[in-house]
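Missing here: one protein chain of the complex. Every other protein chain is in place.
Let's look at chain A:
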Amino acid sequence: MSIVADDKIKKTPADERLKKASVATTLLRRPELGAVAGLVLVTVFFLLTANPSMFTLAGIMNFMAPAAQLGILAVGASLLMIGGEYDLSIGSMVAFAGLVFGAALVVWQVPLSVAILIAILMAVVIGVVNSQIVIKTGLPSFIVTLAFLFILRGLTLVGLKWASGGATQLRGMKEAAAGSPLTSIFSGDAFQGLFAWLASNDLIAKFPNGTPQVSGIPVEILWFIVIALLATWVLLRTRFGNWIFAVGGDERAARKSGVPVVRVKTVLFIITALCATLVAVLTVLDAGSTDARRGFQKEFEAIIAAVIGGCLLTGGYGSAIGAFLGSIVFGMVLIGLTYTSIDQDWYLVFLGGMLLVAVMFNNVIRKRVTGER
């Protein structure tokens, strides 16, 4: 008797139930959901297990720096993945761009601005080569860029030996770049004045001598944030962004609707190469040297970060902000483990596990979005 009554009450406002579901669907429709969940999970985990110093200002900068280096690559990779292609050459590209940039500075001794320009031009060329081979042959970008993963890594080794006279490391970039007005954009910490002021007013932690423990925000973190915001804006609010989704979602349909498929893909490959080059410039200027192992396996980490951020492996769906958050998850785990008593090599286990969970999660989301059953 009472059960029947309950049923009646529940059935009448059926429309309201629909509306509630629609709010939930709206949330679920956001591709970043997985990355947000992952970030919350990882944060809670380290809040419980790690030394509290991990979440001080200095600790946060510690894990944000590697997150930024990976994240710049991941944001570029996410755009390309949404466009329906992969670029496995970005890790090797970091090393190769580092070599070109370093050689320009140290061997040819051109000014920093010219060296950066050379590196950018080289990135455009590699991006165009990658994209044209993929587009003209119709081969999967996976295999074409896998070839370039090896080609660029090999060229870097050969080139480094040539540039350094037999070694696989090239040094002296810091000295060569010193004095250029561009140095502060690509290396060091930003907002040092602000941080000094904050420290003098006891708003942030400082050393006994009064200097702040964190002297500023490393520029790579700022680049990371700016690029993620820019990519998100392009993706969600510009015509080109609509074309990226269209090309990745269904190339034929996009072409029929007048989307310049070839141009979109070419630009996307150039963007990933440019992201790799930016990481190369930032890390080379930071370390003052470059070596053949730069960017090793970063292509996979970038793709994993993009997948954690909600990018589908099949293209047409994803988010740059998701890749941004996915990269922070990476940085947190990589550095966070050193704040715990856990063996650091669990990092790799985490990496694989996170990828697996993310892919399965994305699959469910895709079905929900398209109403597939």
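Convention: a contact is a pair of C-beta atoms (placed from the backbone, for glycine too) under 8 Å apart; a residue touches a chain by one contact, two chains touch by 3 or more; residues count from 1.
Rule of thumb we're sticking to: contacts and distances are computed from a predicted model.
Novice: What protein name does the UniProt record of the undisplayed chain give, "ABC transporter ATP-binding protein", "Ion-translocating oxidoreductase complex subunit E", "Acyl-CoA dehydrogenase" or "Cytochrome b"?
Specialist: Per the UniProt record, that chain is "ABC transporter ATP-binding protein".
Novice: Any idea which of A:P111, A:G249 or A:G288 touches the chain not displayed?
Specialist: Once the missing chain is taken into account, the touching residue is A:G249.
Novice: Among A:A35, A:I227 or A:V259, which residue is in touch with the absent chain?
Specialist: That would be A:V259, which touches the missing chain.
Novice: Among A:G127, A:G316 or A:G336, exactly one should touch the missing chain; which is it?
Specialist: Candidates A:G127, A:G316 or A:G336; residue touching the omitted chain: A:G316.
Novice: On chain A, what residues meet the omitted chain?
Specialist: Listed in rising order, the touching residues are 22, 25-26, 29, 233, 237-239, 241-243, 245-246, 249-250, 252-254, 256-259, 312, 316-317, 366, 369-372.
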